[in-house]
Every structure is written in structure tokens, then in C-alpha cells.
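As you look at this complex, bear in mind that one protein chain is not there, while each of the others sits in place.
Order of writing sets the chain letters: A, B and C. Residues in each chain are counted from 1.
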Amino acid sequence: MIASSQIKNKNIQMEIEIISFGQIAEFIEHQKIDISGITDTETFKQYIENQFPALKGMKYKLALNKNIVQENTAIKNPATIAIMPPFSGG
Amino acid sequence: MIASSQIKNKNIQMEIEIISFGQIAEFIEHQKIDISGITDTETFKQYIENQFPALKGMKYKLALNKNIVQENTAIKNPATIAIMPPFSGG
Amino acid sequence: MGEKKVKNIFVNGAITPAFIADSIAKHSSKTAIGGHSIFMGQVRKDEIAGKFVAAIEYTAYEELALEKMHQIREAIFEKYPLNCMHIYHSLGTVKTGEICLFVFTSSAHRKPAIEACSEVVDRLKAELPIWGKEIFEDETHQWKENT
Partner (left out) sequence: MGEKKVKNIFVNGAITPAFIADSIAKHSSKTAIGGHSIFMGQVRKDEIAGKFVAAIEYTAYEELALEKMHQIREAIFEKYPLNCMHIYHSLGTVKTGEICLFVFTSSAHRKPAIEACSEVVDRLKAELPIWGKEIFEDETHQWKENT
């Protein structure tokens, strides 16, 4: 059952809007992707780090639909994900 | 020897300028006294509390020649003694 | 306080002394206040590898920052008996010597005002999605990191 559910999820086409800030905005542009196989924030991280290897060495946080991601969170269609380097306000 | 030294001190004529502040200035005016028998701040306290019994129930500090008195201190001629109620700046 | 409106904290460019004076003056009618605490962040002319910082350019994830600031504001009002709290942060370019952050808390007594102000500054720096890009005099840049 788990396997079939995973397969089912993997087939869901996701519309994800990606926004980025600070240093990360220098190499990841604002974009919309239409993709299958990204069902939670962990799989998104794997995807985005593969697309942009520069991200691998960096500290960053995600915000899913304007909520800062503290632990792996399911992504529902459509989603906005922000990729944020360490904050430096003040 | 102590007794004669005390007698000697008691005969010294002291010129003491008394200044007062805050609530205490409402009943002790700025004045100069010419007095014998006041050789240290403890004897001054006794003197001034006798002169102004209202002082007895109050919290106050002395400053001898612009130094706040922390413990009994010898008074040398001439002296300025400030009588100060609790501070309330700020 | 849950239905309180989310306030804007962002101002374009530097925060001026005149703006701060105006904010202070507005409190003279609030006669229950006994103590005001203010923190101001000022852009330092840091030297890094022989180059001097000329300005910081601030960007933010504004919607998330305002929502987060709203939560911090409510938590601080819960914790301290404050009469007022005002927070302003620059976006865009702020030159060295100019003010980029203004936090202003007021209370009947000094301790809550001072403690609340200090806590707001700490939380704001740690929790608000704001980024500062240090622009050097030769127009190169590096990204600021809060220490």
C-alpha cells in the first residue's frame, strides 16, 4: 500500500512557484515549475540542490506558503516556496 | 590622654556651613553655625536632629565637603555639610 | 489581540532623526508613560580586506517578515506591561552613518520598556527574513551576516 501511494504521489503534477532572497537570489531566479515527484519539502530540497549545486554548501531555510519550514512538510498543489539564506536584518 | 584629647576637641570652635535639599530644605534653611563640640559626622547628626526633631523620623544622608558620608568621619574646620533626603532623580 | 491589524514596519531608505523626533513628540499626550527605550541600528563603515562599506542595501520577504513581526509584537505585549511599541526597518539603500532600524518601547516604568526593547531587537534580528547587502566603495558587495 505504501509503495502504491508513493507511486500515486509521484505522478501528481505540482505547480510550484519558487522565490529566493539575498545571496541565493543571485543564482536562483524567481520561477514557476510544473513538476511531478515533489510531494514534500525534503524532496523539494533534493530537487533544488540538484538543479543549483551552489546551494549545497550553504545554510538556507525554506518557507512554504509563507510559513517557515521547521520539519519535513507535505506540499499541496499549488505551492509557493521561498529559499532564504541566513537573515541579516537590523 | 583620650579624655584630655576629647576635651581639647570639644573646645575647638567649628565653622560649619549647612545646606539642605528636597523635603529637608523645607524646614532646615541654608545656614552657617559657629559651634564647639562637633568633631565628627556622628556628633553633627545628634546636634542637627536635636535642633530639627522632624529629621529624626526621616531617611537622610550627609555629604561632608561634597563627599557622601558612608561611615563616621572626622570634621575639620571649616566644613560644609549637606543634608540630603533619598534621591529621586530620573 | 488576535484580530489586530498587521502593521507595516518597512520604510524606504534611511530612518531620519527628524522622523524619530516626531515619533517621540507624539508620546507627550500619553501621560501614563514614565519611560521610553529606543534602539537604533546604524550602518557601520566596516573595513573588509582593505575596502570600506559605503552602504547596505536591504531586501526582505515582506509579507512573511510583517506576519512574523506581528507575532513577535503580540508576544512582547503579552510579556511586558507596555503602553506603546513602534518598529521601523529600512528597505533599499542606507548609507554608512545612517539609521536602518528604530525600535521604540514605552511603559509606566523603565524596566519593562528597556527589557522589551532589547528583546524585540534580538528577535527581529534572528527571526525576520531581511537581508543586508554590504556595498563597498568600489561597488563590489558582500552579504551581511548577523553575529
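Heads up, the rule we're going with is that a contact is a pair of C-beta atoms (placed from the backbone, for glycine too) under 8 Å apart; a residue touches a chain by one contact, two chains touch by 3 or more.
Values in this document were obtained by computation on a predicted structure and should not be read as measured data.
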If you put the missing chain back into the full complex, which of the shown chains would it touch? B, C
Per the definition of touch given earlier, which of C:Phe39, C:Tyr88 or C:Trp131 contacts the omitted chain? C:Phe39
Residues in chain B touching the chain absent from view: 19, 21-23, 25, 63, 66, 68, 82, 84-90
Contacts of chain C with the absent chain, listed as residue ranges: 17-18, 20-22, 24-25, 27-45, 96-99, 106, 108-110, 113-114, 117-118, 121, 147
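What we mean here is this: only the chains that are shown with their structure count from here on.
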Longest centre-to-centre distance from chain C, chain (CA-based): B
What's the distance between the Cα centroids of chain B and chain C, rounded to whole Å? 52
How big is the gap, in whole Å, between where the Cα atoms of chain A centre and where those of chain B centre? 78
Shared-interface residues of chain B (touching two or more other chains) are none
Would you pick out the residues of chain C that each touch at least 2 other chains? none
